[in-house]
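With one protein chain removed, the remaining protein chains of the complex are shown where they sit.
Residue numbering begins at 1 within each chain, and the chains themselves are lettered A and B in the order written.
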Amino acid sequence: MPERTSFREGLRYRGGTSMWAWMFHRITGLGVLLFLCIHILETFTVSFGPDFYDHTMELYNTVFFRVAEIGLLFAVIYHAINGTRITIQDFWPSLWRYERALVWTSIVILILVFVPLAVWGLLPVFRGEL
Amino acid sequence: MSTRVEIHQLDAVVVGGGGSGLAAAVYLARQPNIRTGVISKLYPTRSHTGTAQGGVGAALGNCDPEGDSWEWHMFDTVKGSDYLADQDAVEVLCKEAIDLIYELEHMGLPFSRTPEGRIAQRRFGGHTVNFGEKPSRRACYAADRTGHMILQTLYQQCIKHSVEFYDEYQVIDLLVEGNRCQGVVAIEIDTGVLHVFHAKAVLFATGGWGRMFEITSNAVTLTGDAAALVWRRGLPLEDMEFFQIHPTGIYKLGILITEGVRGEGGVLRNSEGERFMERYAPTMKDLASRDVISRAIYLEIKEGRGIGGKGCVNLDATHLGREVIEEKLPDIADFCRTYIGVDPAVDPMPVQPTAHYAMGGLPTDVDGCLLADAEGTLVDGVYSSGECACVSVHGANRLGTNSLLDLIVFGRRAGLHMGAYAAAADYVPLPDDPAGRAIEQLERIRKGKGDRAAILRDEMQAVMTEHVSVFREEPGLSEAVAKVQELRERFRDVKIDDTSERFNLDILEAFELGCLLDCAYSTATAAQNRTESRGAHYREDYPKRNDEQWLKHTFQHLRNGDKVEFSYKPVTITRYQPKERVY
Partner (left out) sequence: MRVRFDIKRYDPEKDEAPYFQTYEVELEETDRVLDGLNEIRWRQDGTLTFRRSCEHGICGSDAMRINGRNRLACKTLIRDVGKRIRVEPILGFPVFRDLVVDQERFFENYRSVLPFLINDDPPPPRERLQSPDDRERFDDTTKCILCAACTTSCPSAWGDDSFVGPAAVVQAHRFIFDSRDQGATERLARLTARSGVWACRTVYNCTMACPRDIQVTKAIAEVKRAAILGSP
């Protein structure tokens, strides 16, 4: 019998709100990391000459990449807000009473910050400029 | 069945990882060059000591203006025992209590505190100021988890002293020859391998056998293993007829509601709302001793004043207020909410008497040395302490808070004595086939074709509850003896499903049932034999205490497997002459 808990078994555990917040934190963290890798690769293309780099940059001006960028925006904001929440909870242990309220508060803040920025970022798509 | 047998050699072996076993282990570990092992069928922190709630008695006098003295404590204990306790032993218990409680505090036990920062104490049944004047605050407590904290603290000390543990080993046999200890045989539950522990000294501290009754506060693992093992080896059991039925268990479940509830001011009420204990015990009322209250509850129920016509009365703590309940009785509140959906701050708790504590057991002297007969011959190197032992400090009825005290006082004394004994003694050579009898017992269970253990257990619990509980009389007792004897015979062919080696709970439960049946047989025969009423042993056909004939301890030897031979040991009386017992 393996002692290490498989990913699937872990997912099947019925944890609380904070467990889902934590899993999302992990996923968004990995997402941001993935972008960072792409970003390094794309900057690296400069070494193949300016034309190649410009071509790469144009890729960003497609609908697909714009939507992906909005996703990135979401990941960064979620990760930052949730990370701040956890830091606050760790510093003030007596906040345990408001554990779920804090998760939901951070989600509300996330929506307030993310939605306007996402709409603004997607305007070119709606206008058919991309 | 695995025939693999491993042999260990240890100076001292402690069987049982509860309060008493661990206390002995701590004091053994403090002695140089005594290699000690603790064998426990559970992880030690799972032991039943952990469920003790209300407190541990010691005359610290922290909370009463009159102070307290060990003599008052001793008097209360002797009176509580219905004058059957040996007074030299009670003196040891009550005197050593004071220093031991301080020592436990120094070990880190987190007692609740008075505003001055001293150990907090509360009232408990049968404990009085100045030889019976009024209830005394003598029970030192840690909220309502005193036993849990004692168990944890002692286990912590064992870790500190690097005590060697054999966790989840079930002891199957005692090896003894010519009244000299050779060791014990145990099965390693996880693997099914048998282990022979060749030891100079063995302590049995395996707890009680409340599981022979239907409604009990005892864990399923409290099956009287030690009592059965020594009895089968031709050694005696003492005062087995005295089994305490605690007045307040949660209705139908038997989970204990501590006497501390009444110590804090809770009262018992019948269906008419009457505080009926005022009639039965005008001075101590709800804090009379346990046997008195259990009988009163049964009588109320019998006379039709049970709550809703059922077999329970109410324990009312609603007037204490939520704050007191949450601070001083949080676990009780939790049990009631979880199991019966009652909030004790709002509604009374439905309670019924529940089988709780064995006053009798393995006869020992005040150092825990096992007696081989009523004349006081010692079995060299075999010790016992805690509930399974009978020193006897509880006599015919134990006072609340005295069991935790018994565990640590006599656990410690046994540990110290064993260490000194093991340092001076030599190993007694093992017999030729040390594990032979253990293997034979387990093999027989594996091959059985009769009834399942659960069926036999149900029948035993039913007959013991009906005839050998709070009220006893002929011909019910004869019926019980015959029935238990029949069950012991059917047990020879008990059937199990499980053939695995690893973690075979089926075979162990069957083995434990065999132990319980021997304890039940001993209890029923002893109850039939004692034709008087004393403490927890109440005979409707002999309702009076009879000091002339029965102021003596019962010793029982088992001969040829089923014949019980009685002998008697006089009670040691030093300070307090027997008189009528009124609360």
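A few points about this structure:
Here is the rule we use: a contact is a pair of C-beta atoms (placed from the backbone, for glycine too) under 8 Å apart; a residue touches a chain by one contact, two chains touch by 3 or more.
Note that the structure is predicted; figures quoted are calculated from it, not measured.
One chain is not displayed; in the complete assembly it touches the shown chains A, B. Remark: the omitted chain is touched by one listed residue; of B:37, B:50, B:434 or B:535 this is B:50.
When you scan B:7, B:193 or B:219 for touch with the missing chain, the hit is B:219. Contact between chain A and the absent chain runs through residues 1-5, 9-10, 12-19, 22, 25, 86, 89-94, 96, 99. The missing chain lies against chain B, touching residues 42-43, 45-48, 50-51, 101-102, 105-108, 110-119, 142-143, 145, 148-149, 152, 156-157, 159-160, 190, 219-221, 253, 255, 331, 334-335, 338-341, 452-454, 496-498, 500-506.
One rule holds in what follows: only the chains that are shown with their structure count from here on.
The mean-CA centres of chain A and chain B are about 60 angstrom from one another, to the nearest whole unit.
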